[in-house]
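First comes the structure, then the notes that go with it.
With one protein chain withheld, the remaining protein chains of the complex are depicted in position.
And then chain A:
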């Protein structure tokens, strides 16, 4: 079965105070599809005036919204989940048109996971509670969770709707109002969602501002009138946002990417069975979402005594990846999100070759036919080298994996940790001791053990080192969007005796 891009209007507005509004200065930017480089629609090129108006709307709404009961908010979050579910196909086609990723991923991962995320937080706030502790017979400590107020959220383009869900669901669940800036490369699904849920939320609770980082992102991140900034993106902008936050003493959370090691120990080859098949797929998952995943398993570490045999099967599986029209259900890998990403990836493949890496598969752009000739496609590429090469150290954000070998556990851990980042990692083994000890030794926030690229809402996700701080997913996320109010109550009738 084949799908196609949904119908877009000519242009869209910002979603502020419960309705769509034209940008105040009337400027728009064009959003093209990476599938074929054709124009999808125009979106507002907002500036500080639009941002100010969205922040004002959110501040006006925060008192009433912050007072709503958990059950009221949960009911609304469930309705949002229902809306996404009912429009699953449209959302999926929109994500494919906007981002270039294959329809089989948007239909089966992006959109269903977004639905589940809203449901998870709708449920979590009904089940959790504050605390009451009797500190001594006359003193009671109550901890009551209070929303922060207004939260600014800046999200990336690799999973436009899912990254929205990761940030918006817990923020609304905790009773905050949101001003969201989607990435300028992928403004479509946030706009469509706002259209669909406009009647579900009070005006001002959820606002969407479009535009460019320096013009719209900066005034949002540096505003003294938001209470928190949550950001997913790259390190320099992350540092910049932290600087702005430092002026206002605002809390921030940062998710800044990684260069995740995927470690394969020799016991995986003990049997040629379903598990080995899973391991091979686990290595090839570098190509999932065209490699545009902050946790992409972009370094494969293979124990040297199984290297020849294992890599042969990984290469075979990689070469079987079907590229083509992202709207075809049989297409496994679609287009890179933009022309500059496409070019950046090609530059990395080139520097990898210059550094002496051996090309085991792919190694260049993929030329597709017809309308797709203008799209941004890259062959899934495997480079063999050593961990000090730049292709082993930098986030390429494309379907390019760097492979090296290791001798023993100690060397595996050393190579795995020889990176600025620490977001994800994978460990594959049949050895019960390695199953526990290796993940504990790897400095990364999420270590997948005998699996990879699973993102359940109920498991915390976030980085060590330069991959950032704070967590997403899991109910612990609620506390990243809340204050803890402590009421310390004395039932003692007698004075202290100091004065």
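Quick note on the criterion: a residue touches a chain if its C-beta (ideal position, glycine included) is under 8 Å from a C-beta of that chain, and two chains touch if they have at least 3 such contacts; residues count from 1.
Assume contacts and distances are computed from a predicted model.
A chain of this complex does not appear here, and its UniProt-recorded name among "UDP-glucose 4-epimerase", "ABC transporter ATP-binding protein", "Cysteine-rich domain-containing protein" or "Acetolactate synthase small subunit" is "UDP-glucose 4-epimerase". Per the touch definition above, the residue from A:131, A:243 or A:437 contacting the chain not shown is A:243.
Contact with the chain that does not appear here is found for just one residue of A:256, A:302 or A:402, A:256. Residue in contact with the omitted chain (choice from A:192, A:421 or A:464): A:421.
Interface note: of A:93, A:158 or A:174, the residue touching the hidden chain in the full complex is A:158. Considering the complete assembly, chain A touches the hidden chain via residues 29, 32, 45, 156-158, 183-185, 212-215, 217-218, 232-240, 243, 255-258, 292, 294, 338-341, 343-344, 347-348, 350-351, 354-355, 388, 390, 393-397, 420-421, 466-467.
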